[in-house]
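With one protein chain held back, the other chains of the complex are shown just where they sit.
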């Protein structure tokens, strides 16, 4: 098999998600979600020719994951908005369909690998007609002059310029959860209580907000803060309940050691 | 076992079968039935029948070579079991294997062609540019046109070299994609992995999932 499934190097977020769910059989609550979201972000970052549709799609899927995880972290709510609920199901189904499609082609890829391995063992005859037929062979060099050979050599040996990467639309998405975490640990103990709206007011990109939200969830999970929402659609209050000052390194993000 | 009998079902001169063998021997790529039909002056279905009989005859006689239909034509090739000997002869014959990423991308292009890079990106969830460049430089895919819609994205398709790499005659010979859709067990596992907790679910009291999040 050409595909080594045990490799710890994942090819993007779908690959990682499929591995976690199908091979490790974890549910995403157990997973450090920031890892998957970071995988998304680095793919968006890598997009060599900018493709806003694809980038947006990736971010929406990342947002769905965040929402799914948030559901399981935040205290159960008794009043559930039906529209919101349906929308979440729809997004979840979309993500599921995506993973199924990705898995389908992964499996086809494996079948292609076996076909190619089998075909590689058979060698075609390529000797061509022998010299008795030489004078019949069309002269492919008709009209070619030494200068054309020279030009072809220059073409073949000139280094190809690196394609220019145009990322100004995406801006510098350098956001990752570890950085956001460090910022929060620096900021929250001083302010003690702040609304999520204020905490993210200076952020422009939706993805930065998602990342900061993930960092908050991580802190919540580790018991450093409480999250309160007094009314539906009201502001979410973030309350720091941890130590006055903690060294940044003290907060370990659950590292993925796949 | 001899080629004289190979074309038995049709009253074809034995010399025609030998002429067929001669043409196939000098060919440097699979010869389409239409071309053989022109060269031999026989109807395409007769030629196709001759090729099949000849292939069967070689199989029964037990030769080290075989006649196969690949990439839209017939060609002679060595039988797989003699690869060790052939590789001893072809010192430079090492054949690069395709990576998992390349195979998956080929699978998508093969079944969805013509397809744009962004459609591939959204299926695989990764930027496909590097893999597309590799596959194109190895001749397995090529630009087959442009999307008529806005943006005029380059559309990709597979090449005859791809068919030869997989040893198949046509992409139509591939099994329907439905046969590869994951089974109920996989769907169920994904549903569990991505389940939406009901609103009245109790929040896990001690989210110590970190320990299991690793492996």
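So that you can tell them apart, the chains are marked A and B in the order they are listed, and the count of residues begins at 1 in each.
By definition in this document, a contact is a pair of C-beta atoms (placed from the backbone, for glycine too) under 8 Å apart; a residue touches a chain by one contact, two chains touch by 3 or more.
Keep in mind that this is a model prediction, so the values were computed, not measured.
Enquirer: Give me the chain B residues in contact with the hidden chain, please.
Expert: Missing-chain contacts on chain B: residues 1-4, 14-15, 17-23, 25-28, 31, 35, 38-40, 61-65, 76-79, 81-82, 85-86, 88-92, 96, 137-139, 161.
Enquirer: Write the list of chain A residues that the hidden chain touches.
Expert: Output for chain A: 123-130, 132-134, 136-161.
The working rule: only the chains that are shown with their structure count from here on.
Enquirer: How many angstrom lie between the centres of chain A and chain B, each centre taken as the mean Cα position?
Expert: Computed from C-alpha means, the inter-chain centre distance equals 29 Å.
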